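Removed: one protein chain of the complex. Kept in place: all other protein chains.
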Amino acid sequence: MKQAFPILAVLTAFFLVYAFYQALWVAPTDALQGDVYRIIYYHVPSAWTAFLLFFINFIASVQYLANAKPSTARAARWIVIAIGTVGFFASFVPQVRQQLPTGMYPSSVATTFLIITGLYFVIGKYFGGQDLGGFSAFILAVNTSGAMSPFMPRVMRRFFTKVFGAYGAADGQDLDVLAVTTAEVGVVFCTIVLVTGPIWARPVWGIWWAPGDIRLTSTLVLWLIYVSYLVLRRFSDSAQTQKLAAVLAVFGALDVPLVYFSIWFFRTQHPQPVIGGGGSMDPRMLHVLLISWMAFLSFAFLVCWSRYRLEKLRREVEEAEALESLMETSATFSAGKVPFSQGSK
Amino acid sequence: MRSFWSIALATLTKDIRLEWRSKDALNAMLFFSLLVVVIFVFSFDPLAEESRHIVGGLVWVAFLFAAVVALNQTWARELRNQVLDAYRVSPAPANALFLAKAVGNFILVSLLEALMAPLFVIFYNLRVLGPAWQLIPVALLGTWALVVNGTFFAAMSLRTRSRELMLPLLLFPVSIPAVLGMVAGTTNILTGENPAHFYIVLLLTYDVVFTTACLALFETVLQAE
Partner (left out) sequence: MNSIKFLYAAYIATWLIHGLYLGSLVRRYGRLRQQMKDLGKGK
């Protein structure tokens, strides 16, 4: 897999250049805003990427906490399945359909719920390091026993093991590394959103910041929450830092909808300058926007991958260093000396 | 094994009794709250016409500072005497301790608010133009919102460097919707321009969501060492 990285990096670079070209030359000039609007080709994809990364962090944190005990892990899985199913069917129910903001199709809401559930299980599989229980244990038993071998070609057996077996470190470390990675990279992208947002607003609407701008303010709060998450990780000396950080991520996730609604209502009482012009987007602009998003997603993927490897390596080195100083200490003891008596490293 | 509520009550009364015997911390906090009000009076001219619109914000920022000072010393006593370790090994439910601490902080912060509010009324010549009784649910729910999360994050900050800095760092981002609710609600009641119902409901929702979250997750935080 490591060989894939340079190739992917080059491909991503080309993709980003292509998106850049599309954003600046291919996309049509906006009738009202002129060429400045092209900022959105960096601003909006960064926002979507940041939200996706933070969402993955939330899922990883929940799994990290739930996987502490098999009973809670199982309960969490069933709750996620329930949320997915209920959300999927609910988005088609007429009463719920009316509540949806204009332009949002019920099918996309339904798909989002399915993706949420799918994401939970995919992350659990590749990073959870725990057996999925029940069905997978059955499949595994069938495969290893060879009982079905006349009927199940080897390739299928390997497929089932791959699909239903589990990877990842057994104690959920990988989940935690994923959490740190997505939090950090998410903060980077979120910073870009908060920087490019006002830069866009100033020439177009004359103000740097509107207090009732619900999207930008919610993004600000999300940024604050995750910066505090990273600070907690850095400043905490506890052995349970990872659990505490996961708890903070859950609190943050609970907070975001409340932020959204509080600002939304605040806006209805305090008329704000009209921002974010309504109406649908020119399809060519949407097309370029999606290209730009794909390019930034692949870029984000590569950055996350690097950060992930860095973190795993760092932890291994830490363990090795701890082990070494432990051995030094015991060696000093057996030599009859007191360790650390002369100002050690 | 005693029940959840008797444990919580016992811890609460112990805290109150201890605090009452040596009123040092309490007096210092009261004086600090007074200072905050005075600083605000000098920074934001009370005679300005706009003052009625911003007083809601001023009052709650002042309350927030006082609350942080109170919250920072929540666990100090427990830490000094290794009470936390004793609690960890005891069969008592962790959230009984949490509830006792939260309620204790609530009482303390309410006391500070009760001191500061009249001062604001005097210095800023406040008259309530809207339904004044609505100030009570706003104050109660708002204070509880700050206190419940504050007590929780204070526990989380225990094993960090710069403990006193960590608490506001963690508390403020998460409290933003509650602060918006408190300030907007108070402003609406003071100016009488808009109804404050939504904000009261918002604060209630916030309180319910986060009280549940804190009670559910406190065990995890307590076990961290």
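Per-chain residue numbering starts at 1, and chain names A and B are given in the order in which the chains are listed.
Everything below uses one rule, namely that a contact is a pair of C-beta atoms (placed from the backbone, for glycine too) under 8 Å apart; a residue touches a chain by one contact, two chains touch by 3 or more.
Keep in mind the model is a prediction, meaning the values are calculated, not measured.
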Task: Among shown chains, those touching the left-out chain - done: A
Task: Per the touch definition above, residue among A:Q22, A:S46 or A:T117 touching the missing chain - done: A:S46
Open item on the list: Using the touch definition from the top, which of A:A13, A:I199, A:V227 or A:V250 touches the missing chain?
Closed with: A:I199
Open item on the list: Which parts of subunit A face the unshown chain closely enough to count as touching?
Closed with: 34-36, 38-39, 42-43, 46, 185, 188, 191-192, 195-196, 199-200, 202-204, 299, 303, 306-307, 310, 313-314, 317, 320-321, 324, 345
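Convention: only the chains that are shown with their structure count from here on.
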Open item on the list: So the centre of each chain is just the mean of its C-alpha atoms; given that, what is the distance between subunit A and subunit B in Å?
Closed with: 32
Open item on the list: Which residues of subunit A touch subunit B once you look at their complex with the stated criterion?
Closed with: 65, 221, 224-225, 227-228, 231-232, 235-241, 243-244, 247-248, 250-252, 254-255, 258-259, 261-263, 265-266, 269
TODO: Sort out for me which residues of subunit B touch subunit A in the complex.
DONE: 149, 156, 159-162, 166, 169-170, 172-174, 176-178, 180-181, 184, 188, 194, 198-199, 202, 205-206, 209-210, 213, 217, 220-221, 223-225
